[in-house]
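Input: a single structure, listed below in structure tokens.
A single protein chain has been omitted; all remaining protein chains appear in their positions.
Showing chain A:
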Amino acid sequence: MFYREAGDFKTSYRLDSQTFPIKFDRLRFYAVLAIAYGVIPFFVNDYWASAVLVPFLIYSIAAIGLNVLVGYAGQVSLGTGGFMAVGAYAVYKLMTAFPEVSVFIHVLLAGGITAVVGVLFGLPSLRIKGFYLAVATLAAQFFLVWLFNKVPWFYNYSASGQINAPDRTVFGVFVTGAQTSATAKYLFCLVMLTIVALIARNLTRGTIGRKWMAIRDMDIAAEIIGVNPLTTKISAFAVSSFFVGIAGALFFAVYLGAAEVGEAFGIQKSFLILFMVIIGGLGSIFGSFAGAAFLVLLPVLLKNVLVGTLGWPTDLAAHIELMIVGALIVIFLIAEPHGLAQLWRVAKEKLRLWPFPH
């Protein structure tokens, strides 16, 4: 009943092209922001932060990053885990080398370094497409993990080969290390996610986003209407890796605290994030959130139901949980191959006409 565009007249192109053109949507968005910033920080505890909220925020960043590359620019990548590792090791080296600089800057710089590495591994995309490109990025995944394992300089010659996040603060509050509160972790990741999501939205709605989508939909036609394929593909790799690098840096520094590269950033991570993007919806920022939420929340929910409510043994529940998640992914993809974002879109279109659908 409230979800109407009738009577909501747009008098400028700016108003017409805003992210949430329908007033109800806009208010809902502000409400979500207000709750995320104004309410949740006061109630968040360690369990919620480490099991649900922080992983959701970080995976959302990574999914947005991968969505830029796969969903918007149409370049398939299986190297996400490797690029997250670059972000993690970059932020580790920066944190230990320049302890006096704010970790906020470090995380952004780690994103920048990952962008450079991403561009390097994105160069083959100028020649190869589709599955072949996926295999080339797979090489990046294995090479990067191998590199961080083999070269002791990256983990500061520590005996265990692990990297450990030192205690660092933003505005005097610990955001990394053992003394960090759940609220600080949550807020730090939330601020990062907000920045990433805004940048991603701005890029995808403007010139550069159209170039990416043109290359994705028909690369030859795109070149003939004036899109430079080289700079366009490279920029997609750069932007995507920037976001993925930030996600990797946060995943290590804020979430894990200590990481071993093969375990934390292996090939499973690449697939997990690719699944998030596909289930959420290719070429949609909202889809990145939805996909991350689906794959982070669902296992937690299932575990609570199976172990908590039904009282099953933990090991059995863990196996059943894997099977249920897998089955749900298949069911979702059959029901709506374009992902949760498309379901959402269809629901909104129906809602717009409700309760008189004709």
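Going forward, a contact is a pair of C-beta atoms (placed from the backbone, for glycine too) under 8 Å apart; a residue touches a chain by one contact, two chains touch by 3 or more; residues count from 1.
The definition used in the following text is that contacts and distances are computed from a predicted model.
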| item | value |
| --- | --- |
| Chain left out of the displayed complex - its UniProt protein name, from "Ubiquinone biosynthesis protein UbiU", "ABC transporter ATP-binding protein", "Heme exporter protein C" or "RNA polymerase sigma factor SigM" | "ABC transporter ATP-binding protein" |
| Given A:D25, A:E223 or A:E260, the one touching the chain that is not displayed | A:E223 |
| Sole contact to the chain not displayed, among A:G130, A:P152, A:G206 or A:G308 | A:G206 |
| Sole contact to the chain not displayed, among A:V175, A:V239, A:V254 or A:L306 | A:V239 |
| Touching residues (missing chain, whole complex) on chain A | 12-14, 17, 199, 202-203, 206-211, 213-214, 216-218, 220-229, 235, 239, 283 |
